[in-house]
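Sharing a structure, written as C-alpha cells. Questions coming.
Note that one protein chain is taken out, while the other chains of the complex remain in position.
Note that the chains are named A, B and C in the order they appear, and that numbering of residues resets to 1 at the start of each chain.
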Amino acid sequence: MSMKVAVVGAGGRMGGEAVKAVNAAADMELVAQLRRDDPLESILDAGATHVVDLSVPDATERNVRFAVAHGLHAVVGTTGWSAEKLESLRELLATTPGVGVLIAPNFALGSVLASAFAAKASRYFESVEIVELHHPDKVDAPSGTAARTAELIGAAREEAGVPASPDATQSDPLGARGAVVDGVHVHSVRLRGLVAHQEVLLGGPGEQLTLRHDSYDRASFMPGVLLGLREVSTRPGLTHGLDGYLDLGL
Amino acid sequence: MSMKVAVVGAGGRMGGEAVKAVNAAADMELVAQLRRDDPLESILDAGATHVVDLSVPDATERNVRFAVAHGLHAVVGTTGWSAEKLESLRELLATTPGVGVLIAPNFALGSVLASAFAAKASRYFESVEIVELHHPDKVDAPSGTAARTAELIGAAREEAGVPASPDATQSDPLGARGAVVDGVHVHSVRLRGLVAHQEVLLGGPGEQLTLRHDSYDRASFMPGVLLGLREVSTRPGLTHGLDGYLDLGL
Amino acid sequence: MSMKVAVVGAGGRMGGEAVKAVNAAADMELVAQLRRDDPLESILDAGATHVVDLSVPDATERNVRFAVAHGLHAVVGTTGWSAEKLESLRELLATTPGVGVLIAPNFALGSVLASAFAAKASRYFESVEIVELHHPDKVDAPSGTAARTAELIGAAREEAGVPASPDATQSDPLGARGAVVDGVHVHSVRLRGLVAHQEVLLGGPGEQLTLRHDSYDRASFMPGVLLGLREVSTRPGLTHGLDGYLDLGL
Partner (left out) sequence: MSMKVAVVGAGGRMGGEAVKAVNAAADMELVAQLRRDDPLESILDAGATHVVDLSVPDATERNVRFAVAHGLHAVVGTTGWSAEKLESLRELLATTPGVGVLIAPNFALGSVLASAFAAKASRYFESVEIVELHHPDKVDAPSGTAARTAELIGAAREEAGVPASPDATQSDPLGARGAVVDGVHVHSVRLRGLVAHQEVLLGGPGEQLTLRHDSYDRASFMPGVLLGLREVSTRPGLTHGLDGYLDLGL
C-alpha cells in the first residue's frame, strides 16, 4: 500500500519539484497539493498520512503543528525555525507519541554527506580550507553552507586537539587569503553559469583529499525529501538535519 | 616518556621515510634501524617497545613473529601477507595477550578515508564511477587501489539494494567506457608528471559528489604509520587495514 | 540601428533559446519566428537582414539557400551539412558577393576554445588524454566532441613530430585504459546529474595542464550564436566552424 502524501507550498518552486517527485515515486501517492491560503483541513479530507512542507517561513510552524496535532508525519524544508519554535514543537511532539518530524535546512544528500565527511576527515590532516562557488547574483559571501561546514570542521578539530592549519603568510595587502570562519579559510567565487558548488581541500605531507559537491538544480533536493518521507514514521519525535537519517557509521 | 621504535627495512625507500618521520616525532625515539641481514636480536638489545616493518615480502612474516614473540607491538606496511599467514599470526597473538599488530596495505590516510567515504556514499546515489590517474611507467591497469575501491562500493550497493548505475550506451566500438569491476566502471589515465591520484564520481538528479585523493610522494604514508604506532598498544591482537584505527563513525 | 533577425526553427528547443537571446540583445530586433511549414517568404515580408537557422537536417539546406538567394546573411546550427551540400552552397555564395554564412556544429564558445587550446598545447607535452563526462542517457561513446578533439590533437602532434604518449601498460584485462582515437586515449564517464563535460589532461615532467569545459544547458550556445550574427556580414562567403570567427592568435 502506498504512502499518502500532501505537499504544502505546492505553488512554489521547491514545492513544484516535490509534486513531481512524489508523483514519480512508485511507493507514494500524491493526495493533496496546497497553495497559499488553501485550508489545511483539505489535508485531512484527502486522507494524507504524511505532509511535505515547502511553504514560507511565516506559515511553516502553523502547518507543521497542524499536521502533528492530527497525527501526521512531516518532512520540512522551509527555513525560519528558531530555537524557540523548535523547542515548542518538541513539547507538542512529546504529547503525540509515534509521530515523526524531520526539519532539514538542506536536503541535498551529496551536500550533507560532503559536510559530514569533511568534519570527520579534518582531524587527520594538517591543513583544511574551503572554496565555495556560486552564480554571480548571490548577495552574501561566504555561503551559509560554507560557513556551517567551517563550523563543523572547527569543532571537530578542536575536539581532536588538532592545531591550526599552518600558514606562513606575512604579506597579503589585498586580502587574497579570504575569510576565516572558526579557524578555517573560506574563499567565495562568483561566476556566471554556475549554480552552487563547494570544495573542501584537506592537505597533509605528500597528499591531498578533496571533497567536492556540485548542485546543478533544485531536483537535487528531491532524493533527500523522498528518503525523509520513507523514514520519518520510524523515527518519532523531532529530527533536525538530514544527517540524522543517513547511515554514516563507517 | 617517549615510545622506543625500531625500524626494520630501514635501507629501503619507505623505511628511510619512516626513519625520518620517527626522528621528527616529539613523542618517539628511534632506537634501532635494521637493514637486510641485520640480526633481529638488535631490536631487543636497543630496548625497543614498537617495531615498524617496511622490509620485503619474504622477510616480513619472520620479522613480525619475532616481535610478537618478544612482546613488542608491530606496525607493518610490507605486502605479501596471505590469508594463511594472517591466520597463523592471529594464533600466535592469541598466546601473547596485550600485544598489538597493525598490518595495512595502504597507510595514506587520505586514500583510506576516501575509499571508506566512497563506499558509504555510494548507496545514496544512482551513479558511481572511478577515474584513477598514474604516471605512465605503471604496468597494470586498473590500479589495485581502484579495484579495491570498486569492490567496496559494489558490496555496499548490493547490501543496500541499490540497482546498477544507469547506462544507455548502445555503441562503444573502441571501449571508451573502460573496465567494469563489481558493477563499477573504472577508467585508468596514464600521464607523465603524475604520481598516484583517484577520483570517485557519484551522481544523482541535479547533483554530483566527487571524492578525490592525490598522492604526491611517499611522505604521505608517514602520518598513517605514526598514527598506527601511537594506537597499536591499545588495540591488542591483529588489525588488518588502517581504517580499523580511524574514528569513522559520523 | 539594430540588426533585424529571423529565427527559423523557432519551435524547437534550440530555436526557442535563440528567440529569447535575440530578444534580450540590445543591438538586435527579432522580426520573424518561423516554425515547421511556415512559408520562408515571411522572412522577407518582415524585413529581416539576418537569418538564424536552427531547424532540422532535411530543411536546413533549403532555408539557407533561400536566405542567400535573397541577399540575407545566415548563422546555422543545424546538423546534416555533407561535404556535397557545403560545396554546392559555396558555389551559390560565389554568385552573391557580400553575403556571409556561418555553419557551426558547436556554438559553445568554451568548448570551441578548449579544443583549439588543447590542440595547440599538445605539441609541448609528453602525454595527453581525454576524459569526457555525460548524463547516462547518451547512447554513444566516446562523444563526438571528444573524438573531434582527439583528431585535432593527433594531427597537431603528428605535424610537430611529437612521439606517442608514453605508456608502460602490460596488463589491462578489463579495458580500463579506454578508447584510442588517433593515438589519444579517450575515457567516457556516464553519471546521473551531469550534462556535457570534457577534460583534456596534458602532462610533462613535474607538471600538468588541464583544460576543462562544462556545459550546463542549451543557453551556452547563445553567446556564440550572437557573436556569429554580429560578425557574419563582415565575413562574406562560407565559414565552417565557429573557431574561424574567434581571435585565437596569441
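Quick note on the criterion: a residue touches a chain if its C-beta (ideal position, glycine included) is under 8 Å from a C-beta of that chain, and two chains touch if they have at least 3 such contacts.
The model shown is predicted, which means the values in this text are computed figures rather than measured ones.
Visitor: Consider the whole complex, including the chain that is not shown, and state which of A:E17, A:E61, A:E129 or A:D243 touches that chain.
Guide: A:E129
Visitor: If the hidden chain were put back, which of A:G100, A:G204 or A:G224 would touch it?
Guide: A:G204
Visitor: Can you list where subunit C touches the absent chain?
Guide: Contact residues on subunit C toward the absent chain are 108-111, 113-114, 116-117, 119-121, 123-125, 202, 204-223, 227, 243, 246-250.
Visitor: In the full complex, which bits of subunit A touch the chain not displayed? Write them out.
Guide: Interface residues of subunit A facing the absent chain: 125-129, 131, 133, 136-142, 146, 165-172, 174-181, 185-194, 201-208.
Visitor: Which subunit B residues would touch the chain omitted from the figure, given the whole complex?
Guide: Interface with the chain not displayed, on the subunit B side: 193, 195, 214, 216, 220.
Here is the rule we go by: only the chains that are shown with their structure count from here on.
Visitor: How many degrees of rotation map subunit A onto its copy subunit B on CA atoms, rounded to the nearest 5?
Guide: 180
Visitor: Measuring between Cα centroids, what's the chain most distant from subunit B?
Guide: The chain farthest from subunit B, judged by C-alpha centres, is C.
Visitor: Which chain has its Cα centroid closest to the overall Cα centroid?
Guide: Smallest centre-to-centre distance to the global C-alpha mean: chain A.
Visitor: Indicate the whole-number Å distance between the mean C-alpha point of subunit A and the mean C-alpha point of subunit B.
Guide: It comes to 33 Å between the two C-alpha centres.
Visitor: I'd like to verify one number: the distance from the centre of subunit A to the centre of subunit C, where each centre is the average of its C-alpha atoms, in whole angstrom.
Guide: A distance of 39 Å separates the two centres.
Visitor: Would you give the residues of subunit A that are in contact with at least 2 other chains, written as numbers and ranges?
Guide: In subunit A, the residues touching two or more other chains are 214, 216, 220.
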